[in-house]
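Take this structure, written in structure tokens, and hold onto it; I'll ask about it next.
For this view, one protein chain was removed and the others were kept in their places.
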Amino acid sequence: MDKIKKKLFFNMLRIRNIEQAISDNYKFQKMRCPVHLSVGQEAPAVGIMQNLKKEDKIVTAHRSHAHYLAKGGNLNSMIAELHGKSSGCAKGKGGSMHLIDLKAGVSAAVPIVGSTIPIGVGLSWNIKLKKKKNVVVIFFGDGATEEGVFQESLDFASLHSLPVLFVCENNHFSVYSPLSNRQAKKRDIIKIAKAVGISGTKIHGNDVLNIYKKSKKIISDIKQDPKPHVLLLDTFRHLEHCGPNNDNHLNYRSDDYIKKWLDNCPIKTFKKKLLKNKVLNILELKNYENKISHEIKLAFKYARNSKFPKKKFLLKNIYA
Amino acid sequence: MDKIKKKLFFNMLRIRNIEQAISDNYKFQKMRCPVHLSVGQEAPAVGIMQNLKKEDKIVTAHRSHAHYLAKGGNLNSMIAELHGKSSGCAKGKGGSMHLIDLKAGVSAAVPIVGSTIPIGVGLSWNIKLKKKKNVVVIFFGDGATEEGVFQESLDFASLHSLPVLFVCENNHFSVYSPLSNRQAKKRDIIKIAKAVGISGTKIHGNDVLNIYKKSKKIISDIKQDPKPHVLLLDTFRHLEHCGPNNDNHLNYRSDDYIKKWLDNCPIKTFKKKLLKNKVLNILELKNYENKISHEIKLAFKYARNSKFPKKKFLLKNIYA
Amino acid sequence: MLKKRIITFADAINEALSQSMQKDKNVIIMGLGVDDPGGVFGTTKDLIKKFPKDRVFDMPTSENAFTGFAIGLAISGKKPVISHQRVEFSLLSMEQIINQASKWFYMSGGQAPVPMVIRLIIGRGWGQGPQHSQSLEVLFSHIPGLKVVCPSTPFEAKGMLIESIKDKNPVIFFEHRWLHLTKGFVPKKMYSIPLNGPRLMKKGSDITIISFSYMLIECLTVCKILSDNNVKAEVMNISVLNPLSIKKIINSVKKTKRVLIVDNGWKNYGIGSEIFARLFENFTKTKITCERMGIADSPIPSTISLSKHSYPTKFTIIKKIEKILKKKLIIKQKYISKIPSDQPDKSFLGPF
Partner (left out) sequence: MLKKRIITFADAINEALSQSMQKDKNVIIMGLGVDDPGGVFGTTKDLIKKFPKDRVFDMPTSENAFTGFAIGLAISGKKPVISHQRVEFSLLSMEQIINQASKWFYMSGGQAPVPMVIRLIIGRGWGQGPQHSQSLEVLFSHIPGLKVVCPSTPFEAKGMLIESIKDKNPVIFFEHRWLHLTKGFVPKKMYSIPLNGPRLMKKGSDITIISFSYMLIECLTVCKILSDNNVKAEVMNISVLNPLSIKKIINSVKKTKRVLIVDNGWKNYGIGSEIFARLFENFTKTKITCERMGIADSPIPSTISLSKHSYPTKFTIIKKIEKILKKKLIIKQKYISKIPSDQPDKSFLGPF
């Protein structure tokens, strides 16, 4: 178990530091695309993905870096993609909002809110048709649950008992809009799922260990006996909705609220616990940081040294 | 109360006989548009509408004749509309699937499944904005609840506490498709409503008196204290999905099932009760039939004698 | 003596589906009512009897989601064929079609093709009215990454559907409701017609008539009238609207110098507009005479007294041709149909 705890910690730290590096380097204007950073929301990705095989697939949305990385998406290709290079995971055509790594099982990320939900259901339907023992995990935010296609997708997954895990990362905001602007107080995603015959689980979204444990059971159940499940995870985004900075000065989230959540940072709290329980020591931590920092340096170097796609690629790949 | 019972009965009978007349006359090829007859489903329209004022509004879908008539929509204009005449309620431009009578509070009927649900919510939103004490009733079928826009509409009505009554007439089929092809067994519309903070009530959809009574309370509550409510009514369509005939020979509904529901015909059962309890006698019944038959005769005559719109109207009313 | 096999357009579609399913077990049929007694105007009839249940799927009325499901199937190796009984229902799924399906291969840098077919049925007649008789081909044809196919004959219907299913891209496959009833020669064996552009339907030298879908059938009748008048019309069928290939049309017009485009949809910003533009881009030196027609630019009303003026007819087409040829043409009595304008033939009595 300690090994897994360390791994969970390492994976979260790695994502955090990569995102931080993107944030730090954004000002050099080499990553010329919108970025929706995952800082603060590392736990769901890391906790759940620990239970997935390569053959299991995920789809995600605009805030996809953590999912891509936790699922094993290639770091070099991701950073190159953000740089618009032909060595990028989408050959530069997609940018940050279209990460993909088919080998790693990252089937898709797209920035239209809710759009990959039915596509993920389609993927899981095919798993069922092929009678494979895999699962599809669909990541989306609280805002995405307001799209009708979310409900349509739940309905169908329930009707056909599909092997799919719906993961809602509720960071309580859609851009600057609080939940109270968008959803009735009594609205409850777990109940919405139950009303169409899908069971659901709510777990704290910053508690990586618990996410790991609970989702382990859920995922193994789904693989055993295909049927959908909804996971609801409350969490908090540290930075602005889109872009490299912090936007706390805009006051759409109260200082108290921000403080409460920053104190509850998934990495900070887990680190404290691991150090306290001697699962991890300072030296190991230092090693982690170094290892990650080295990997990041190489990735940025790879991206910088890669070539831009040539003009002729503009009109390539329109049709297969 | 007896007066109301008689009225409920009369209104159902009137709708039934009008629909029957449409069915009988369809073969003459003068009503040249698709018709989705309401035969068998008269009770929800009649029971609910008895509690509405002119200023209350309704919207409905393809199967709208009962709703239009029960709300007080003009019969002559409806039959003329089916005949494509310029005296029709939509000047012949709409046909059976686009009934409208703004004076009577029939705001709209359109044949795209689910589409009037958000439009009805918009109407009710405006009632709230104007601080009026009215209600909007939205009629739709079991199929329409599969459209994402249904969920989106519930969500918003709940969020803003809108004075709207959602009425689902569950006739268990969407065209020839049984519920089992489309919805998970455990799916429950009342629970779906509750999950977003809306209360709901299930009543037998062929029991006009109970529908009247329950909806009376619900509607008066909504007018008192605006908030949405969902009403679920199980019922049965006697004729084919679209067109004037019976399609039982296609065997998509079992003989037993059909028999059970025909025995439970809202008009037959209510008539029996009213006669038994002496609320109604045979003579009155005869009078009803005569009165209705006379009205129908006049309506068809009106339609036949009306003129077709002139060519120039093709390009009129594209813009207001 | 060999007798040619004559079947309906609807049966040709059915046969294309059936043979494609037989040949490739990844082909899956999904849509409202594909397994029901109506079978999407007969086009999917009995497939449920011939193939296992997990290849013929009835769908809930969740058009947006099930287009997404189909994309998910397609990118993971299946070949879904989805259908909408009216093109209007697909408007609920435009986000999935335009943002996702059409761009998926491109935006994945060429990694993930989306082999799927979306069958869109265009309604007409018997008072269908504003929301059940739009054409809307241009909404899809404008989008790079979509192929848009509009067969006009049973022969094309089968061959092009088979090819569309084989194709690795999202193909929008338009079927006009009135074509379903038409009959023609269709070989029994599996064959396919490449999705590569206009097909010559009739050779001629006096005028080039360009059309597609149901309107092409009207144009072929018009040709007979023209023949009686000693006018030799060449008829080109643009059965593939996107990607649009114009070469054969150019060659035809080089010969005739006169063109009539009869659009199957609204005229304004229509399919005809693009063809018109392409023609004049190509004929900068030679003078050509070109006219276009299309559905009157209004919602299509339910009443027959107005809808009969919505669509181009043999008579209005002839009138345009008279204008182009500067010559009076005679229409024989036999072409003056006694069937009301909202019926393609006597058998069609609605109700939808």
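We just call them A, B and C in the order they show up, numbering each chain from 1.
By definition in this document, a contact is a pair of C-beta atoms (placed from the backbone, for glycine too) under 8 Å apart; a residue touches a chain by one contact, two chains touch by 3 or more.
Being a predicted model, the structure only gives us computed values, none of them experimental.
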- From the list A:Gly94, A:Gly120 or A:Pro163, which touches the chain that is not on show? A:Gly94
- Task: Tell me which residue among B:Leu37, B:Ala70, B:Ile100 or B:Leu280 touches the hidden chain in the full complex.
- Result: B:Ile100
- In the complete assembly, which of B:Gly73, B:Gly148 or B:Pro266 touches the absent chain? B:Gly148
- Note on the structure: Of the candidates B:Gln29, B:Ser254, B:Asn277 or B:Asn317, the residue in contact with the absent chain is B:Asn317
- What residue numbers in chain C mark contact with the hidden partner chain? 64, 88, 91-92, 94-95, 98-99, 102-103, 106-107, 129-131, 134, 136, 138-139, 141-145, 242, 244, 265-266, 268-274, 276-277, 280-281, 284, 287, 289-292, 297-299, 301
- Query: Which residues does chain A use to touch the chain missing from this display?
  - Reply: 26, 29, 32-35, 84-85, 88, 90, 92-98, 110-114, 143-144, 146-148, 174-177, 181-183, 242-244, 250-252, 308-311, 313-315, 318
- Task: State which residues belonging to chain B touch the missing partner chain.
- Result: 57, 88-94, 98, 100, 102, 107-108, 110, 112, 115-126, 129, 148-149, 152-153, 155-156, 159, 316-320
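Throughout what follows, only the chains that are shown with their structure count from here on.
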- Query: Of the chains present, which has its C-alpha mean closest to the combined C-alpha mean?
  - Reply: C
- Query: By CA centroid distance, what chain is farthest from chain A?
  - Reply: B
- Round to the nearest whole Å and give the separation of the Cα centres of chain A and chain B. 46
- Centroid distance [mean C-alpha coordinates] between chain C and chain B, Å: 36
- Note on the structure: Distance between the CA centroids of chain A and chain C (whole Å) is 42
- Note on the structure: Touching at least 2 other chains, the residues of chain C are 60, 62, 64-65
- Item | Residues of chain A touching at least two other chains | 148-149, 152, 155, 159
